[in-house]
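Just one protein chain is left out here, and the rest sit where they should.
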Amino acid sequence: MIGYLTRRLGQALLVVAGVVTLTFVIMRLVPGDPAVAYAGPKATPEQLAAASRQFGLDQPLHVQLWNYVRDLVTGDWGTSLRTRQPVREDLFTAFPASLELVGAALILAIVVGIPVGVLAARHKARLPDLGVRLGSMLAVSVPVFWLALTLQTVFASHLGWFPVAGEYDASLDTTSPLTLWTNITIVDALITGNWPIFTSTLDHLVLPALVVAAYPAGVIAQMTRAALIEESGQEHVRLERALGFGETTILTRFALRPALNPVLSLIALVFAYSLVNGFLVEAVFNWPGLGRYAFNAITSADTPGIAGVTLLVAVVYVLVNLVVDLLQGVIDPRVRTR
Amino acid sequence: MILRADGVTLGYGGRPVVHDVTLDITEGGVGLIGESGSGKTTLARAFLGLLRPMSGTITFNGKDLRTAGMKAFRKAVQPVFQAESLDPRMSVARSIAEGSRDRAAVPALMEQVGLDPALAARRPHQLSGGQRQRVVIARALAVRPELLILDEPTSALDVTVQARILELLEGLDAERLLITHNLAVVERLCRTSHVLFAGRVVESGPTGELLRRPAHPYTLALRDAVPRLGGQPPVARGRTEAAPASEGCPFRLRCPLAVPECESAPEPREVAGRKVACHRAELVLSA
Amino acid sequence: GGQVRGASQPPSAPATQPGASASTSAAPAAVNDKAFVYAPNLDVVTDWDPATSYSNENIAMQNIYESLTRYNAASQKPEPRLATEWSSADGGKEWTFKLREGVKFHSGNPVTAEAAKKAIERTMKLKSGAAYIWDAVKKIEAPDGGTLKFTLKYATPLDLVASSGYASYIYDTSVVEKVKDGTTDAGSGPYTIDTWAKGKETELTLKAFDDYWGGWKPGQYKKVAFRVTPELTTAWQLLKNGEVNFVQRLNPQLFAQAGSTPGVQATRTPSFQNLMLLFNTESGPLKDVKVRQALQKVLDYDGLAAALEGAGVKGSGLVPQGLLGFTPGLEPKQDLKEAAELLAAADYGPDLNELKLSLTYAQGDADQQLMVTLLSSQLKKLNVTLQAKPMQWNAQWDLGKKKGQDIFVMYWFPDYADPYSWFVNVFRSADPVSFNLSYLKDEAIDKAIDALPQLTATDRAAAEQSYADLQKKIIEEKAAVAVPYVQTYQRALTAGVQGYVDNPAYPNVVSFYDLTLAG
Amino acid sequence: MIRVRDLRVAYGDRVVAEVPELDVGRGECVAIVGESGSGKSTTLLALLGLTEGARVSGEVSVCGVDVMKARPRALRAVRGAKAALVIQSPQAALSPTTRLGVLMRRALRLHGVTGGPSLTGGAGSTGGPGTMGKGARGIDAVMAQACEAVLLDPAILRRYPHEISGGQAQRFAIAMAIALGAEVILADEPTSALDVTVQAEVVGVLRGLREERGLAVLLVSHDLALVSTIADRVLVMKDGVVVESGPARHVLRDPDHPYTRELLEALP
Partner (left out) sequence: MTVVEPRRRLPRMPDRLAAFGAVLLVLIVASALFAPWLAPYEENDPRPLDKLLEPSSSHWFGTDHVGRDILTQILYGGRTSLAIAAAVLAVSALVGVTLGVVAGYAGGWIRDVIMRITDIFLAFPALLLSLALAVVLQPSVTTVILAIAVTWWPWYARLSASVAASVSTRSYVDAARCLGVPAPVIVWRHVLPNSITPVLVQLSLDAGGVILTAAALSYLGLGAHEPTAEWGLMVQQGQALFTTNWWVVTFPGLAILVTAFAFNVLGEGLRSALDPRRTVIR
């Protein structure tokens, strides 16, 4: 197990190193001088030169790469050309917000997707199955921006059931200020018992989380269904039937667990994917998350910002996959001995 | 003798599964028996040049496989694998002609293995198990091999079909190395046999002798466990669930005759006209 | 330990919901304890230094810092701010400003001539952002606490310069080094920083500076919040709900809706920002002035204005209305027949050669995109293929500097309310290329441009005439540019807010101090 | 124990198994032999009503329950509790994520076997919280005994299916039948995936149970030699039809049907 872990960690490091290099290459490929982005649209030549010096852009490429790696390792992720803040600080605000949104969405997707997948598998080739399959395919096909706009207009603006946008009611900052520990609002509100902010955040989360959850819920349902159907074609199900267990018991108590592993891998992928791809949703719902940060960084050619997001997401991706590997061992004992 | 393994150790991913095997493929058919996972297929793959030995050498006509030109060897030794070794997408004719690239010879080959040439255009899933096995044999014969390596050629087939395939094999003039679980089949097709246990050859000798009067307790257990028509119910000797021992005699944990001496690995030695790796071979012989 | 977010007040002090019902529940004329919520579409602050700031943050900074003068778009003249009066001498090469008395910085220090001198000198020394506006200044003196005297290298309308939206601030140099992290400021304006949380939705809140020289009346907003809202539709819905009080830019459809939505008021003001199609006068097919003139006549200006529905209006010449040098009678007109003739004269047209033109414009700008759509479909009928590439600014500019396109589309607006900006930056020849992206090179024009500042400082009428002549020359004779429209600000506020005036010299800036909540 | 008359199983229009008569009495061992695809497994599964999507007709009674007419609930009670199934591939027949003990315990609970003398046979398998402890201890005892009966170390109950050998898995399947108090074991090729040495052991266990406990065994196999050593009576199937049946000795010594003869001759 230890050997396996170190091997996996080594691979993970390799991947991160690859991402760093790739990022650097892309940063250099982006046309237009990053100094222009920093110095602003009406910069004078002297200002441009100064900005160039400040970012070390006047150095030869290999020196730049070396500096870049050295800075990363020492925790200096550079200064954003757009916000002019240290990228690390920017990410420290943006990432928790995304984590909150994507986390909530994934919980929603799992809570909906897995039972629905079980339901479909239980009634394979019958009406509920057809319903679930069509529903999940709709969920994965719907363009998020469209869904976001529609939900916002209908449920927030017209019906007024939910807030239009925002993470929580900003006025609560004065009435019940939040002590930050993790920087994730809802978690901090929960652990410090700040109920006004907690409920307000929950209220604000519903719509964006629903939108972000649509795709994951769809694929999770599809995957659960497929994995369960395959699992229920396994020999052991026949034995369980012969032992007198009911169909539902068999699916939920014997087949679900072994079928869960691919679902888990999928969740890991969807998680990393949603972190950045949520940017449209974040924009519509004023969610100050990573996706929006990434989008702004891209559209303003903020290379350090782009690099920071990329690296962060890559690290998260790698970590989540590690965690999933471990979890899979817990869920399926066969994996442990592999 | 054309193919010879000399002190060969084989494994996957650095983990050896076949240990220090020395074995000649001699005339009259050679049998390889042993329980599942004992390394029979692994050994066969090494003989086919599909797996490099971790140590030891495999020689073909006296030349090391690693250095000798593979061309001559390639077609001289051909496999007949366990049932499903046909590309599901290729027609019978294409499969058979794959090595020789000689389509014209296909009908003759098909007849030789007892297949109706009219089946040439079919694909594997349109054939029965017995027919498929015949195609596999025809494909191997197409390149006129000197040696056939048969890995459980019949174990997936029904008994009636099995009997016919065995007949066909008996009639071929290529040398053969036969791997099987089925003792009766080895007895019929092979003059000499080797018994494999946990990656080691524990006993080798003339097949008839070997099965009539085993000298190794594993061979004995194997023989007695085989049910015979109308005979006594098969007998289980020793505790079959025990894993092979990693040190000393690998069979000792299952061996009803094991003594403390067995904790040291037995060297293969000549006993009653065959080679046995057991400290207690004499006792077994007398049983 | 954890840090506390928000709350400069003790948590016990209850505050009512900001803006939540600003439009409906009219507070008694007593104290206005609501916050005014501004919905910008981008992060508000990137640079807190009043010397170097050259971006969005001026929306907030104009309320925190003050300059000597402020431009009044109605009178087209600078008006007093920190300076109460001023005069020039020596043909516009010497300027004297009298400072307002009893003004204090937020730090408590008094605003004296000495302080103002130090501030401007620091700004000039840092040479960043819009610091160039002071380039003409040779020497600053503070003969007494209330008088500031400038000696210039060349004549310049310094009263206009001093009203600039950027780099003109008078700040407290003794605390300015501490403003970087956004917890304090060095200004003298009506508002001061309350909280700043970069990257959060409510990024910045301001609170009233109690010792402001203008004093405070009931009904004025003593708190201001900036709630970043990138999506227009979201901003609009928040406004309708009364959650925000001001949306800086609406599209025509929303603007029309805003006009008829109870609880919302809409305002429209022409800006000082216009769109320019800069034709490559130096190389390529547009080297031929006939082709350039044809292009000027192809675009359906009225159709475009109609499609823009008020987001932009047809201008006249290069100088938008409201600035010195605005010249009526230079309105562009579509004339397809003449355009076809001009093209034919250059051997292009439906039955002649195909003309291929490349155009670059700003990515993500819906109005420019609209213009491009209309232009390309018109040109197609004349056998002209337009290859339009949306690009990010720095990529577009890079290409432009290398003269890599036939038509360069960009907006221009002056940093201070003076049309000189267009001419000196865009149409005066320069090597290497900076913003003169039509690559126009004409000595006579250059000379006329160089004479403009002094004329402005000394003889406004002559300046006006010179501007008119130059525009005719550049547009009609040289055909270096087409100006499809001048942008219009279409803004919406919650209905209860009174006193809003849009000042195009300070784009998107709301003077919160001037607002009151109806009651 | 088992009584079958005119059983017919069809998938769609294709009849895959037709058994006019099949009886298995207490302590008897009956074997069904035949080639691949001849309908052996189908017949066996039909006895427990496990043929999904098939049309089944005829009379089938297992341990006194009419399988054809029984409601799903009653049918589930027969499965496992009265008639236990042992299938071919040993490990694949066990859910990979369930410890053996957990599976057995769940099955015992399902059928209301609690082990406590006062509670046996009661339908209230779940029991109140008070009876749980006692019941659980009782169940443990039942499970341990069952394992010992098939020569398994009860410690194996803490393992996962992939941690045991094929022979152990087959013996565990039989142990479950014992623990549940099954009266009939239906074994579908229980040894064909095993090595001969292990096969011998499993066969030994089956024989022992028959002799000691009077369990009835219905064995499906294509290994004539094996069948000949343990079966009392034999049914030979070909293409879904029973071509010959009778006492093992008779059928295998001098078969009446040419197909049986062919089978015997093919033996190496």
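To keep things simple, chains are lettered A, B, C and D as they appear, and every chain counts its residues starting from 1.
By our rule, a residue touches a chain if its C-beta (ideal position, glycine included) is under 8 Å from a C-beta of that chain, and two chains touch if they have at least 3 such contacts.
Not measured: the values here are computed from a predicted model.
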*Who touches the missing chain here, B:3, B:48 or B:113?*
B:48
*Considering the whole complex, which of A:51, A:81 or A:301 touches the chain not shown?*
A:301
*Taking the full complex into account, find the residue in C:123, C:205 or C:237 that is in contact with the omitted chain.*
C:237
*Selected residue (touches chain absent from view) among C:121, C:141, C:211 or C:300*: C:300
_Using the touch definition from the top, which of B:99, B:117 or B:268 touches the missing chain?_
B:99
*Missing-partner contacts on chain C, residue numbers*: 231-233, 236-237, 251, 253-254, 256-257, 300, 303-304, 306-307, 363-364, 366, 369-370, 372-374, 376-377, 388-392, 395
*Where the missing chain touches chain B, by residue*: 45, 48-50, 70-71, 74-75, 77-79, 81-82, 84-90, 95, 98-99, 136, 139-140, 143
*When the complex is taken as a whole, what residues of chain A touch the one chain not shown?*
11, 14-16, 18-19, 22-23, 26, 29-31, 123, 125-130, 133-134, 137-138, 140-143, 145-146, 149, 153, 157, 219, 222-223, 226-227, 229-230, 233, 262, 266, 269-270, 272-273, 275-277, 279-280, 294-295, 298-299, 301, 306, 309-310, 313-314, 317-318
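Criterion: only the chains that are shown with their structure count from here on.
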*Whole-Å gap separating chain A and chain B, where each centre is the average of the chain's CA atoms*: 54
_I need the residues of chain B touching at least two other chains; which ones are they?_
none
_Going by the contact rule already set, what residues in chain C reach two or more other chains?_
none
*If each chain is a node and each touching pair an edge, is that a line, ring, star, complete or other?*
line
*asked:* What's the complete list of touching chain pairs for this entry?
replied: A-C, A-D, B-D
*Would you mind writing out the residues of chain D in touch with chain B in their complex?*
35-36, 164-165, 167-168, 195-201, 203-204, 207, 222-226, 228-230, 249, 252-253, 262-268
*Considering the complex alone, what residue numbers of chain B touch chain D?*
35-36, 129, 158-160, 162-163, 166, 181-182, 184-185, 187-188, 221-222, 224-237, 240-241
*asked:* Please output the residues of chain A touching chain C within their complex, sorted ascending.
replied: 31-34, 36-37, 40-42, 44-47, 50, 82-85, 89-90, 93-94, 149, 152-153, 156-157, 164-167, 169-171, 173-181, 188, 192, 283-288, 292-293, 296, 299-301
